[in-house]
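A single protein chain has been omitted; all remaining protein chains appear in their positions.
After this line comes chain A, so read on.
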């Protein structure tokens, strides 16, 4: 059995010829500098596999009545050793390996024979007739030299057993390219960790909980296309260029006034439609956000903040925005638009458009703004209200413009104070704004106590050894030695 028939010998020889074909690596390839290119050969269609495939279709008996499966079983028991020429050697003392097929792993748990692995007879071989090796990691002298053939033999043994085990695995029908697939075991013997923790189970949305409780399932699927009456074509239900117009009701040229107690024939139906759609979209978005909050994917309170923000923007858009908003924000609620102060205007009855509430809650200026409006009126004359007559009950007029006070030029004490004042100012600037500014900065958290912006050196990336001579264009005029003469 160990001898090869002449027929099979030729088959094996053919394989050797195939080995020299240029599918894999071209030794004259100029890309040899990059080791990577050696690996990325084209996909090679192995002649062997075609033969294998044909053979697997039949289970024919041999002359001696031995089927292929029997041969496989016997082959699994014996190991063949082929040396580098492809010729067969006598089988070695055989060590059975254990496998972890999920990882294509084989363990040879037998002791390694040191006498065979490390042979002191083989000298440190110099690289003969070879181009200088690329690696600078040479064998450390004194380190034992490994018998490469021994390792190759052991690996061959294990490989044979592993291949036999893989070939015995259950098979799947050939995949798209026609190659047979072996089904690996589900679990691996060796426990290996994941890269990331598994994703948390998805939390159900409010609707999903309700639907499950009530047993509501989705009805039959909606059709992808809908008949569009405007263009008399079948268009998609959703997406780009969808049926019934991209903006829906807003695109209709004519809109009927619906009869009824609420209908207002003078209202703008397109504006109403637009507003209605906007509210629907925002409500949907809000609900999505609340579901995400419940699931823990969004920080709590995002949805409410979102709603408030949208409402505020809506009001600001409606009333044209308000420059006094910041000044008045403490007194007035965010929903009602702040009223401009100091300017007498006709206040609208109410911002609510529905007729029912028109007279009920008219907008009022309030005490603060009335007094401010009065103060503004008092000084709105050419002389800033200085020479105007006061009416009975009128509050005192505050002088909004202060006179500038100048220090005496001749008084000695005053002139000393001037220098002190200047020094005080300078010190305040140098110390980062003075005591008050420091306190303010400390309170709002931008500086720790006792610190100022001037307390830290600016880090421009330079250190003691970081001086670099400039070269080329950048060096123009900068490379001269700095002498006393030049400093002047």
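We adopt the following convention: a residue touches a chain if its C-beta (ideal position, glycine included) is under 8 Å from a C-beta of that chain, and two chains touch if they have at least 3 such contacts; residues count from 1.
Please note the rule applied: contacts and distances are computed from a predicted model.
J.: Between "Brix domain-containing protein", "EF-hand domain-containing protein", "Sesquipedalian" or "Ribosome production factor 2 homolog", which matches the UniProt record of the unshown chain?
T.: Hidden chain, UniProt protein name: "Ribosome production factor 2 homolog".
J.: Kindly state which of the options A:103, A:263 or A:279 is in contact with the chain not pictured.
T.: From the options A:103, A:263 or A:279, the contact with the absent chain belongs to A:103.
J.: Which one, A:298, A:314 or A:437, makes contact with the chain that was left out?
T.: If we include the chain that is not displayed, A:298 is the one touching it.
J.: With the missing chain put back, one of A:166, A:209, A:276 or A:311 would touch it. Which one?
T.: Looking across A:166, A:209, A:276 or A:311, the contact with the absent chain belongs to A:166.
J.: On chain A, where is the contact patch with the chain that was removed from view?
T.: For chain A, the residues touching the absent chain are 1, 4, 8, 11-12, 15, 19, 24-25, 27, 32, 35-36, 38-41, 43-44, 46, 48-49, 51-52, 55-56, 62, 68-69, 71-72, 74-76, 78, 80, 82, 84, 86, 88, 97, 102-112, 114, 117-118, 133-140, 143-144, 146, 148, 151-152, 154-156, 158-160, 162-164, 166-168, 172, 175, 179-184, 186-188, 190-199, 285, 288-289, 292, 297-299, 302, 306, 309.
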